[in-house]
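The complex is shown incomplete by one protein chain, all other protein chains being positioned as in the whole.
So, chain A:
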Amino acid sequence: MKQLFRKLTLLVMTCGFIASAQATTPEEDLAAFQNFFKKRFPNVETQDYINGAYSIDPVGRENWEAIEEFPPYEPFIDEGQAMWETPFANGKTYKDCFPDGPALAGKYPHWDKDKGMVMTLPLALNNCRKANGEKPMKYKKGPINSILSYLSYESRGQVTNVVVPSDDPKALQAYEDGKKFYYTRRGQLNFSCAHCHLQNAGMILRTEILSPALGHTTHFPVYRSKWGTVGTLHRRFTGCNKQVRAKPFKAHGEEYRNLEYFLTYMSNGLPLNGPGARK
């Protein structure tokens, strides 16, 4: 009886996933990912997924819209602007590293061929600081959120357009690693990212509606009422991993960088609307 129960549990757990012997291209992944949501929530406009759970939760949306009238992230944008304009000790500023100006969030994450790695915006900011003799910022909490808020605000309306260059197999490998991370079960609860935000998007977990994965990357950094402050995308990755009782990885380490690369690619075509406000 016990054995039968075990076998049944295994069967149920396996159900919903198939072993993929066939390789899929990023373009095919993108189409399958976005089509999944079109079928799942046929009344939601694709562009509206940038609003996260509020694209599928009308009551939550009303509350959120009321919050957005006096956005809690506004002071962070102002602080970030001051950071952008304030010279480093050597007299240079962020502008010297990013001559095209602060509206640059749409360029990240991207594949850095020279470095052979995914370059994220927070990493690029810290590289700039280090190159100018400044101490790098912490990746989850603190001042990095202010400057990211400012840069995201300035980048609003830019369209997500992550490219996986075909001339560099390392780039495709990074994308594939990010994809593998996304669909991998981990932690004591044995969940993958996809279990919550793809398969069960829209379902209620305790009191929360599970947000759809599509559009997840467009609105970061995010002011979360739970945090009482603005936090980065990698802080959220950390939180998600902890919630399934897995040991989180290092913020802006290879695992989360590649995850960001894949996840942002999945939102290609959606406009940036950060910083956001969430529960």
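By definition in this document, contacts are C-beta pairs under 8 Å (C-beta built on N, C-alpha and C of every residue); 3 or more make two chains touch, one makes a residue touch a chain; residues count from 1.
Here is the rule we go by: contacts and distances are computed from a predicted model.
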Given the options "Acetolactate synthase small subunit", "Monovalent cation/H(+) antiporter subunit G", "SoxXA-binding protein" or "ABC transporter permease", say which is the protein name UniProt records for the missing chain. "SoxXA-binding protein"
Touching the hidden chain, out of A:N63, A:N90, A:S166 or A:T184, is A:T184
Using the document's contact rule, name the residues of chain A that touch the chain not shown here. 16-20, 24, 28, 31-33, 35-36, 176, 179-180, 183-188, 190, 194, 198-199, 241-242, 245-249, 255
